[in-house]
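With one protein chain withheld, the remaining protein chains of the complex are depicted in position.
Chain nomenclature is as follows: A and B, assigned in order of appearance, with residue numbering initiated at 1 for each chain independently.
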Amino acid sequence: MREYLERVRETSPLIHNITNYVTVNDCANILLACGGSPIMADDPEEAEEITSICGGLNINIGTLNQHTISAMVLAGRKANLCGHPVLLDPVGAGASSLRTETARKLLEEVDFAVIRGNISEIKALAGEGSAARGVDADAVDAVTEENLEQAAELVRAFAADIHTVTAVSGAIDLVSDGEKTYIIRNGCPIMSRITGSGCMLSAMTAAYITANPNHVLEAAAAAFCAMGLAGEIAEKRMKPEDGNSSFRNYLIDAVYHLQGETLEKGARYEVR
Amino acid sequence: MREYLERVRETSPLIHNITNYVTVNDCANILLACGGSPIMADDPEEAEEITSICGGLNINIGTLNQHTISAMVLAGRKANLCGHPVLLDPVGAGASSLRTETARKLLEEVDFAVIRGNISEIKALAGEGSAARGVDADAVDAVTEENLEQAAELVRAFAADIHTVTAVSGAIDLVSDGEKTYIIRNGCPIMSRITGSGCMLSAMTAAYITANPNHVLEAAAAAFCAMGLAGEIAEKRMKPEDGNSSFRNYLIDAVYHLQGETLEKGARYEVR
Partner (left out) sequence: MREYLERVRETSPLIHNITNYVTVNDCANILLACGGSPIMADDPEEAEEITSICGGLNINIGTLNQHTISAMVLAGRKANLCGHPVLLDPVGAGASSLRTETARKLLEEVDFAVIRGNISEIKALAGEGSAARGVDADAVDAVTEENLEQAAELVRAFAADIHTVTAVSGAIDLVSDGEKTYIIRNGCPIMSRITGSGCMLSAMTAAYITANPNHVLEAAAAAFCAMGLAGEIAEKRMKPEDGNSSFRNYLIDAVYHLQGETLEKGARYEVR
């Protein structure tokens, strides 16, 4: 895993983000923390030009509107032409028709390297009954040791079907290219008590795959391990009076300091 | 007071926020801290659908535009049809005609459970001479022990007139349903030295009234006490080198840890 992290720090990939205004500051700071560099630009008039000077593209539909949807399509196609990896975070797919349809439209019009969401979002896109609860995965959908086999197969089949690495975060993470599936057990529960842990993971995954374009599956899995491990490190720093706001700071701090060797030792995953 | 806080943690209300892009991240994190769950969506095309899957709606006009104003009206009416409590934060009413008129239009077209603002904003909406200074209450308007009677009567009369619980934050808070008025003395001055303390209070109040729909007045008063008390706890944590940025983190942390018993003991209010 360490080589994927180190390659981010060596190459400092510049990532174009078309993302929501809720967690955008955290996304920029996590990109800087992991060794990448962020640029945010969502006007259709400049979307293609900005993408062309970057190395990768992160599309997040968290607070989409007609204006930014156009920019997503334009930037996505341009990134494809440039050969840049593109990541989709289908925030809230299943929670509204606009979100589900926009995610589907993007999957049709843009060739994504990775789609990263929670299990409810992926179920919604897979056409399965999803129990999305707003922008969070529903407890009913949660991946547990009990339903792991079934969930892993769903993610693998979806990845195979859309020919795109599918990366699902939750208590147990699943990252699959349709053949191999990483099952990752890093992380801690308080990560779901801050806003933006998913969005930050998407931004960071975009940096990892941009720095490692020939190892998309492995780089995505490394980003997931790195974020989960950073969560564990952050949790250990917490004093009794610290809550979710301090945790957010510690999480970004932990990504900032995370070294390849620590990742290598701390990553907890199996490959099936 | 404790039962209103505890009911938020028990029911974890999902709150739809149409809010400004300045403090939106803090609003999301305070909702998670208090036990609720946030979703932000401001496109008119999905506003109604998103509201319908939530439990309550928080409308904040802090960086309004024509696009989001449409979404506010659509979501507000839909929430009314669904029987969800709706809160209005008329940020900057009195500072521009667009804000004052939008707040008035919303009050006409949507049935609000609570309106939460500073005293200058409420005066502007009440048609009284307001000395709004941008988005902050003006010193001239500030509620003090000296003008408390008069201010409490203004808030009570406004609440009675618009048949809506009116909740005014400041050094002394006033929360009235037109009959009973809570006078609350929690909080500390540094709360006005961070951006978003008012917006966060609105988001949290939306969660409290959504979790306690049959006790809107009491739940709003409890949210005000909880936020003020969290401010006091946060202030006690401050080290000499800590400033407003650390205070913001401590404030959200304190909400995260606040228990019903602490609120019960620490709430300082009288009812008139």
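Throughout what follows, contacts are C-beta pairs under 8 Å (C-beta built on N, C-alpha and C of every residue); 3 or more make two chains touch, one makes a residue touch a chain.
Keep in mind the model is a prediction, meaning the values are calculated, not measured.
Asker: Among B:Glu3, B:Glu49, B:Asp111 or B:Asp136, which one is in touch with the chain left out?
Answerer: B:Asp136
Asker: Out of A:Cys54, A:Val114, A:Ala137 or A:Ile209, which residue would touch the omitted chain in the full complex?
Answerer: Touches the omitted chain: A:Cys54.
Asker: Extract the touching residues of subunit B with respect to the undisplayed chain.
Answerer: 20-23, 25-26, 62-66, 92, 95-99, 133-136, 193-196, 241-246, 248-249
Asker: Touching the missing chain, which residues of subunit A?
Answerer: These residues touch the chain not displayed: 14, 21, 24-25, 28-29, 32-33, 37-43, 45-46, 49-50, 53-54, 67, 237, 248-257.
Just so it is clear, only the chains that are shown with their structure count from here on.
Asker: Using mean C-alpha positions as chain centres, tell me how far subunit A is from subunit B in Å, no decimals.
Answerer: That gives a centre separation of 33 Å.
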